[in-house]
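Every protein chain but one is kept in place in this view of the complex.
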Amino acid sequence: MRALVFCGPEDIRCETVPDPSPPDERGAVVRIERTAICGSDLHIYHGHMSPDPGYSVGHEAIGEVVEVGSAVSRFRPGDRVLVSGVVGCGDCGPCRLGRVTACERGGAAVFGTNQGLHGAQAEALAVPAADANLCAIPDGIGPEQAVLLTDILPTGYLGAEGAEIEPGQDVAVIGCGPVGLMSILTASLFGPARIFALDSVPERLAAAERLGAIPCDVSGDAHAGIAEATHGLGPHSVIEAVGSDGTIQAALSLVRRGGVVSVVGVNTSLAFPFPMALALVKGITFRIGVCPVPRYWTRLIPLVAQGRIRPEFVFSHRMGLSEGSAAYDLFAARRDGVLKVLLDPTT
Amino acid sequence: MRALVFCGPEDIRCETVPDPSPPDERGAVVRIERTAICGSDLHIYHGHMSPDPGYSVGHEAIGEVVEVGSAVSRFRPGDRVLVSGVVGCGDCGPCRLGRVTACERGGAAVFGTNQGLHGAQAEALAVPAADANLCAIPDGIGPEQAVLLTDILPTGYLGAEGAEIEPGQDVAVIGCGPVGLMSILTASLFGPARIFALDSVPERLAAAERLGAIPCDVSGDAHAGIAEATHGLGPHSVIEAVGSDGTIQAALSLVRRGGVVSVVGVNTSLAFPFPMALALVKGITFRIGVCPVPRYWTRLIPLVAQGRIRPEFVFSHRMGLSEGSAAYDLFAARRDGVLKVLLDPTT
Amino acid sequence: MRALVFCGPEDIRCETVPDPSPPDERGAVVRIERTAICGSDLHIYHGHMSPDPGYSVGHEAIGEVVEVGSAVSRFRPGDRVLVSGVVGCGDCGPCRLGRVTACERGGAAVFGTNQGLHGAQAEALAVPAADANLCAIPDGIGPEQAVLLTDILPTGYLGAEGAEIEPGQDVAVIGCGPVGLMSILTASLFGPARIFALDSVPERLAAAERLGAIPCDVSGDAHAGIAEATHGLGPHSVIEAVGSDGTIQAALSLVRRGGVVSVVGVNTSLAFPFPMALALVKGITFRIGVCPVPRYWTRLIPLVAQGRIRPEFVFSHRMGLSEGSAAYDLFAARRDGVLKVLLDPTT
Partner (left out) sequence: MRALVFCGPEDIRCETVPDPSPPDERGAVVRIERTAICGSDLHIYHGHMSPDPGYSVGHEAIGEVVEVGSAVSRFRPGDRVLVSGVVGCGDCGPCRLGRVTACERGGAAVFGTNQGLHGAQAEALAVPAADANLCAIPDGIGPEQAVLLTDILPTGYLGAEGAEIEPGQDVAVIGCGPVGLMSILTASLFGPARIFALDSVPERLAAAERLGAIPCDVSGDAHAGIAEATHGLGPHSVIEAVGSDGTIQAALSLVRRGGVVSVVGVNTSLAFPFPMALALVKGITFRIGVCPVPRYWTRLIPLVAQGRIRPEFVFSHRMGLSEGSAAYDLFAARRDGVLKVLLDPTT
């Protein structure tokens, strides 16, 4: 079959790779219907976390079950499913609650990285522990919405939930890329009075404003403006959706005394210079983690199905899998107003 | 001064009454700028909970502080304030947290009932424990919004908060009168997938629909419709905003297994026939209580000030205090599409 | 095999019944090692909820898996297991979280009642949806402790958890039978300042006192004593573990303003006379339901295994299955200081 493969830094290609192996008794094989490129895929693209050359990449996919192991009880060939971008053993205590990133058997892994699972930017995908890591796509969910439910919408929601927003409070979201926009969209579910959206890219700020947030251009005086609007106190919660050292520092600086910083950006520093004295005086809660996607399906699917949240605006480009190399280059260069790229494995 | 006075069942009149007494050291006197008639005032109007004849009525008011006791530290004459419709001693543990209805010193009371406090449908009002029971009206809050913050908006919010709504869940609100509409408005703050709004009055259902709820006409087959829409499971939470025995029964019948019934309607039955066997099998949480208004100001004021919720649509009629008798008759008769009546004490 | 069978009111006998049928693909058969009689079994014994004559009874059991269906992935013959006294379909959303009593597929049922499942006071038991309704018995849990984990310890915990106890608050537990004692034991896990234990039986009050509770003899002036000890306010939370109309009324009367009444007693009234006016003025939360046993295993098993709670004192009598008839008569008559009876199916 065809799959996008890491061939070296800034060199992702669509190549022929072996078909997925037949599943073990608890696994399944899914024929991919749609997949997408995630901001975190750029860490691989740029060579920061190199899988072995030849490794297929990607972790956002939906499709049709084509084969199941004998112990799979919830899915049958022909079922259309979401595939969680991150999987767990499916059987330990946390996994049974959907908290796959806290898997007690070392099973937590992301597709298309060096963690032993092939990539989802492909024609087909082998999924372990299918009963836990798949979810039937219900009526009322379109394919593009479904793809977002496999990673970035739950990730944005994790950021919003972890921010402990109470009705009437102020929130800031740092970074209005795809994940940041999903955090803005889902932060609204917790009843904040205001959402300040920080970025420097005009298109992203405009998208944030369309979601009801107050755009704050960080190339201007965003922090001073937020300080003034909050009487010098800062927002109660800050969701960080970039992952750089500087933006995490900004989040800690911006947040109100007694507040919460919730990081969904990917930061892999071994020694981030955490301003402990500031945190001590303020009294803060700081959260970071990879999203346990299946944990949030029960909440997010009805919201999308009923039209309460409409995340699909985030796809700015739709391309074929065969155009995958160009798609990565485009996304990495942030050209053509790209926000997020959907890929169709049939073309 | 002038005040609306209970003169017997269905006989409320605007009469001259003594001015409020000078406050004790912790009290204040407020000159009323706007007041309103509440659905619960109709219990008095109809003679169900008769105050002594000649007693002034009403409990929703905003105005200007004109006099304060020596131990009042937070307010000064000239301050424009919200007056909580229900007050507490202001000093015990619960009162200090705004939970005035759980006052430990027996201080919980509603203005304009037989609980020792004169009514707010008047030119002026004596307020005990002013530091606890008043709140400065901040910039950005109009007078009509402010009146709603003294009772029915917090009461609607109490219903929504008590319903323990989680993002993605379904909610039903029984009764789309003013309080029910406030519950719909504030239930949205908790991220439900759907709000089913039950009533039989077309104007009320239309108002609910404008707030984003799904109108369900109980003169038709509302329950069957909700059952079908929820695959026979019912909504996770039901907010009851009528207070009749029948509608509370309907709430218990409608709610999903494991769900919550949150009652903000006023029911004063001494022996409501509670279907315990049903509740046991379903496993439910049932809540009822009077709203501790000051507890919710911190949350609701920013939401109104920032325009996230716009409750003032609920005022269908604006009249002078001198027209109070006619205003009560109109509201009780539900004539002229009346939803809620605002009163101006200066006319 | 032998099983205890309902032969009519006050007539339970040990008789020969057919062996459990081979399991369907998701079911299992368990050879019972220990079982016990529950207070709720007396409703059957007294003929209040008559299963068909000849129906086997009981719902508390542990044992060894002897047969599993082909789709069971978590258990194998030879595994020693807890059997949840109440089961669900195991596959819907609530069941996957252990909330089997909120099963969305109508699967919630208790063994040994008329709900289609045979009784656990037998030599063997067929268990549906084994992956969800069984739990391996870990090291450090003795057989008598294990039996308590199949119903009454989780049920007592449900009462305590539902009481929303915060550290430093006062709690009352009405009824010091086996479930009430389990509520006292587990209420301590939430850090209350005091637990008032109400009963009239000296042995039960003594057992409550040994758990650290303050015994309050309801044949004396228990309510007045609690009122005085709480400065007239009452306890913040009341756990009701009897189920009679009178004791539920007492709970509503006793609880503090703003408090919680959590009922784990079985009350099957169709029209319990609920004092709604009182509840309105107090502002209360009222809970009742059957315990979703599997939901609480993760919490309770480590507490028992580490010796933090030691529930096994509740067994006052140990008898053989063949003595089942006498065991029921003894338990129903409350003779010989009986608190709870353990049954050994091998004798």
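Should a chain be cited, it is by its letter among A, B and C, assigned in written order, with residues numbered from 1 in that chain.
Please note the rule applied: a contact is a pair of C-beta atoms (placed from the backbone, for glycine too) under 8 Å apart; a residue touches a chain by one contact, two chains touch by 3 or more.
No experiment lies behind these values; they were computed from the predicted model shown.
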In the full complex, which of C:2, C:43, C:74 or C:194 touches the chain missing from this view?
-> C:194
Just one of A:56, A:84 or A:101 touches the chain that is missing; which is it?
-> A:101
Of A:16, A:70 or A:269, which one is in contact with the hidden chain?
-> A:269
Kindly state which of the options B:97, B:206, B:224 or B:270 is in contact with the chain not pictured.
-> B:97
Which of A:279, A:319 or A:332 touches the missing chain? It is A:279
Provide the residue numbers of chain C that touch the chain removed from this figure.
-> 157, 166-170, 186, 188-194, 298-303, 305-306, 308
State which residues belonging to chain B touch the missing partner chain.
-> 25-26, 70-71, 73-74, 91, 93, 96-97, 298
Residues belonging to chain A that touch the chain removed from view | 94, 99, 101-104, 108, 162, 231, 233, 248, 256-258, 266-277, 279-290, 292
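The working rule: only the chains that are shown with their structure count from here on.
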Comparing which residue numbers chain A and chain C contribute to their contact, where sharing over half means same and under half means different, the two sides are same
Between chain B and chain C, what is the gap in Å from one C-alpha centre to the other?
-> 40
Would you mind pulling out the distance in Å between where the CA atoms of chain A average out and where those of chain C do?
-> 43
Which chain C residues sit where two or more other chains touch them?
-> none
